Every structure is written in C-alpha cells, then in structure tokens.
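So, chain A:
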Amino acid sequence: MFEQLINGLTQGSVYALLALGFTLIFGTLRMVTFAHGEVYMVGAYVGFEIIRLLAPSFMLAILVALAATALLGVIIEILSFHFLRDAPHVTSLLVTIGISILLINLAQLIWGPETKSIPYALLDQLDYGEFEIWGVYITYLQIAVLMVTVLLMTALYLLINKTKLGMVIRATAQDYEAAYAMGVNVNVVFSMAFAIGSMLGGVAGVLIGVYYNLFYPTMGQLYGLKAFSASVVGGLMSLPGSVVAGLLIGVIETFAVEFGASSLRHMISFLFMILILLFRPSGLFGGKELIQARGD
Partner candidate 1 sequence: MLELTDIDAYYGPIQALKNVSLTVNRGEIVSLLGGNACGKSTTMKTILGLVKPRRGRITFEGQRIDRRPPSVVVKAGISPVLEARRLFPYLTVLENLRMGAYTRRDKKGIEQDIERMYELFPVVRERYRQPASTLSGGEQQMVAMARALMARPKLLIMDEPSMGLSPLYVEKVFEIIETVNRKEGVAILLVEQNANMALSIATRGYVLQTGEIVLKDTAENLLSNPLMQKAYLGVA
Partner candidate 2 sequence: MALLEIEHVTKDFGGLEALHDVSMSVDRGEIVSLIGPNGAGKTTLFNCITGTMPPSAGRITFEGRSLVDLAPYEIAARGVKRTFQHIRLFDQMTVLENVMVGNDHQGRTGIFSALLRPPWVSREERTNRRKSIEVLSLFGERLLPRLDQQARMLSYANRRRVEIARALVSGPKLLLFDEPTAGMNPHETQGIVDLIRLIRDRGHAILVIEHKMKVVMTVSDRIVVLDHGEKIAEGPPQAIARNQEVINAYMGKRRAGID
C-alpha cells in the first residue's frame, strides 16, 4: 500500500504541475487552452535532445526546456488570445485545438512518429542510485522528480505571492481593466502568465520524459486532458487547489488499479471533474485562490 501511495504521488505530481499551468493561464486570461498537453510534449522532446546531443545533465535539460516552452507559451498566447481578446470564447479554444493538432504533427515530422528514448549509456550517467525503505525501492531519479516538482511549486508560490510580477499577475487576474488603467501593460502580463504556465508544463514534460524514458508525439494528449480536469477539481483558479487535486487524482488512480478497476483508471479524473462541477463548481477549495492568494 505504501508503495502504491508513492506511485500515486509521483504520478499525481505530474498532474499537479500541468494543472498548475492550466490554472495560472485560466486564472489570468480566463481562457482554456487545449494545447497544454502539447507544450508538455515539446518540453519533453527538448529535454530529450539536450540530454542526447549536449550533455547528460538533468538541470541543463530542464533549463533549456523552460526557455523553449516559455517561448512557445508566448507564441500560443499571441495566436490564441492576444488577437482574439474580444472574440467569443470558442474562437480561442479552437485556435488552441488547431495549435495542438499542428504541434503533434510537427513533432511527428521532426522526431518521427515512433517512440524515442534516451540511449541507456547516457541515461546511466544521469543516474542515480536507489535506496530501499520498507521494502520499496525508491530511485534518486524519483526523488529528483518529486524535488523538482516541490521546488517549482514553491517557486511559483513565491513568485505569485511575494514579487511585484506576481502582484501584477494577481491584479490583472482580478480586474485587468483596472490594472490597465494603472499603467500595467496587460498584454505583457498575459504573455508572462501564459509563459510561466507553459514552463511548468514543459518541465513536467522533461521530468516525465526522463523518468519513463519514452518520448512520442502524442504523449501529451491524455495527460493534458487529465491535468485539465485536475485543474477543474481544484477550482480552475486555485493554485493550491490544483496541486492537491492533481495529487489526489494520481493517488486515487493508483488505488483504483490496486482494487481491480484498471479499466476505470482513466475515467476517474473525468468523473471526479463532473461530480465537482455538479456539486461544487467552485472546486474543492472555493477556487478563487489565484485571485485571492495572500502574501502575508
């Protein structure tokens, strides 16, 4: 059982990272992106290339993926939001769907449709021993994944709550017109929020890509949709909510398998989402934390 809990938390931390991205983007821009899973995929491939071509360094891969997905995020934001500010919601949504289709197929052209993996000779240099606790083997890579996740979440928390940029993002999320009137260049803030959200997705891609050592063009689809439902469960605007919901869904999924409901596994996040929507649309925790997040 303890082992399953660890499994669930590892899995859930990825959902949480992706959900955080969704939440940040929705909270600030009030738009839903369906290209987030593909940002994750691009992040993973970038990490893959860095490790394969440059150096087998986890940190370097993450840093480059951060930069790349931030840029990608800005591009997506410009295409799907900036030009479509006064358009109906569905227009933005469709552009992100278009971008998602485009990215998957571009990745397929660049990296080929097949599953790639980092050669084991290189991967061994990244490694990582393992240790045993209560009969469960935990690798340092697993620890690294969890640590980077926690680190990122903390960094995001500090960024949003303790910095000027964070304050401006929150202000823009609450009342972008008023922020605009204060002289804030809200376009830049929107881009920033999208970029930060995308960076989280990109890092998740690297982490999971390296962890499972599998890279393929459609790797973001199901993850994207699930993380999205985690974000809804967390309240769509609540950063802590997304983290908790992501972890929760990860753990519940794992235990569903344990108790013989493997086939239910992928339904759980969506069922959870619908239940939350029906009975508590504001999410597990009221769902206003992004715009409510308090510094002190």
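Quick note on selection: all candidates are chains of the complex that A comes from, given by their letters.
Going forward, contacts are C-beta pairs under 8 Å (C-beta built on N, C-alpha and C of every residue); 3 or more make two chains touch, one makes a residue touch a chain; residues count from 1.
Predicted model, so just to flag it, every value in this text is computed and none were measured.
For chain A in this complex, the touching partner among the options 1 or 2 is candidate 1. Within the complex, the chain A residues that touch candidate 1 are 164, 167-168, 170-171, 174-175, 177-185, 288, 291-296.
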